[in-house]
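Submitted below is the structure of interest, expressed as structure tokens.
Here the complex is missing one protein chain, while the rest keep their positions.
And now, chain A:
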Amino acid sequence: MGRQELHVLIGGEAGQGLVTIAMILTKALVRSGYYLVVNQSYQSRIRGGHNTFAIRVSTEEIIAPRQRLDFLVALNQETVDWHRTEIAPDGLILLDERFADADQRCVKAPFKQFAEEKFANVAYLAVLNKLLGLDEQVVFQTLEDYFGAKKPEVTEKNRQIFSAAYEWASGRNLPETVRLAPVAPQEHLMLNGNEAIALGAISAGLKFCAFYPMTPATSISLTLQAAADDLGLVVEQAEDEIAAINMAIGASYAGVPAMVATSGGGFALMVEGVSLAGMTETPILIVVAQRPGPATGLPTRTEQGDLEFILHAGHGEFPRAIFAPTTIEECFHLTRKALILAEKYQSPIFLLTDQFLADSYRAVAPFEIDALDATSVGSSPEEVSLPYQRYALTDSGVSPRLLPGQSTHLVVCDSDEHTSDGHITEDLTVRILMVEKRLRKSAGLRAEVTLPEYQGDNRPEVLFVTWGSSCGAVVEAAAELRLRGHRTAALCFAQVWPLIPDQFLSYLQGADNVVMVEGNATAQFTRMICRETGLDLPHRILRYDGLPMTPEYILGQFQSGGF
């Protein structure tokens, strides 16, 4: 038997190797065939500070983080003190025998006996292995792979500690309360949002990324950098975010699919570049992984607070699209779509995520890489009308884009208002034609919108509406209410701009009660929906404490909200 579902929280100080064992355990779970949702919460420092790595494991597919804990793995005393009350009555606490705790749910192990402080995490992993009932070979192989590149003596030391601790655990009559039900092994990938974005971008033809480090976006660029030598990418750490976006625009002008990745504060510096891409009609993918602001805010926490900022960023008027993936799979596929649309409509296209999704590992089915096409860059010099004009007026607003050096045709782009051939102008008749040409591209972007997804009962008593990374929690909350006898549904937006009311108005009008759910304090998406539909949507569940949306939070607010 064993548990179908388990929520494990590993807590400790930064520098104790918490992320190392959590990553190895997560990968071992994925290799064993389990599904999971990881929620990483860490303080913004390298050593010290209280950090946690929560792994919600299930034998079935799951999409949301949870609050209630079943199993607490405490690398330090603080973890026990702070999280004891969150543990279910039938839960378990694993801790070092030196830590003080009289709780009956405790399993105390003499970790000091197996290893010095620095290697204690490997001993924890071995005991965890036993308590969860995982295949020892799978866990140990994952440990070996993780330290694969390290020195042989480190590998040998890990092996000794792991074996000693595993033997200790096997010789005790340990409780079986957190043992997982067995599943068949899977060929799943273990990916977080940032990694999925990087892989999706590469598969779509991305060759250039410039960035300035900023939590929680940095690992997108680092993943690209890790692939750069093998896959022929140029990934450059720029002197600032202004340089980063201008470099990407330069690379794109010269014919290379390009992106930038940052968070709110870094994006604030990039804003003039967004407008530049809009005016010069240069394709660019801009990924913003949100964290709570204003200013430096909570650097390592999550929020959905930059939606309206992204919607309006950049002076002047020009079209854009904003994607907000709801899952890791969508991080991959919508990044691809965003890069392809950027090229097709020669516009800045946004992908908006947040710290929760950026760092949230999941088990993901492998992608069919052979079936995925890359974006096709530029137009053919043989097909353009002569003389070649970079900003030729067309019905779609999209002008044939040649690349400099590709032919003898000259490619002239200007941030000033310009004539069809790209040269600076103050002719106000031309101005009108160019404004209208640029805005005509909106029609194409509107025709390619990713539809919001409706799940649940028809004509529900309550319809929850949400976007981006909050979708998983909303879908699970709606399902729980349904189990309690309510007719419920969830409407999830993975693209938040353009909004086309015809695609979702009937859902809103067909529900007795619409509850908007967002990870911000001012209901930004709600206001956008109201503006586009003319509806008034007063029922809102908002979260802005830096933590991700969870089903428990939604249900708690729903019950106390009197909707």
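Points to keep in mind about this one:
We adopt the following convention: contacts are C-beta pairs under 8 Å (C-beta built on N, C-alpha and C of every residue); 3 or more make two chains touch, one makes a residue touch a chain; residues count from 1.
The working rule: contacts and distances are computed from a predicted model.
Per UniProt, the protein behind the absent chain is "Pyruvate ferredoxin/flavodoxin oxidoreductase, beta subunit"; the candidates were "Heme chaperone HemW", "Aspartyl/glutamyl-tRNA(Asn/Gln) amidotransferase subunit B", "Phosphate transport system ATP-binding protein" or "Pyruvate ferredoxin/flavodoxin oxidoreductase, beta subunit". Contact with the undisplayed chain is limited, among A:60, A:153 or A:187, to A:187.
Taking the complete complex into account, A:369 is the one of A:184, A:369, A:386 or A:447 that touches the chain left out. When you scan A:97, A:240 or A:317 for touch with the missing chain, the hit is A:240. Only one of A:128, A:202 or A:398 touches the absent chain when the whole complex is considered: A:202. Here the missing chain is touched by one residue of A:2, A:49, A:133 or A:250, and it is A:250.
Across A:405, A:485, A:534 or A:562, the single residue that touches the chain missing here is A:405. Against the chain not shown here, chain A presents residues 31, 187-191, 195, 199, 202-205, 207-208, 210, 227-234, 236, 238-240, 242-244, 246-256, 258, 272-273, 276, 280, 366-367, 369-370, 374, 377, 403-405, 407-416, 422-424.
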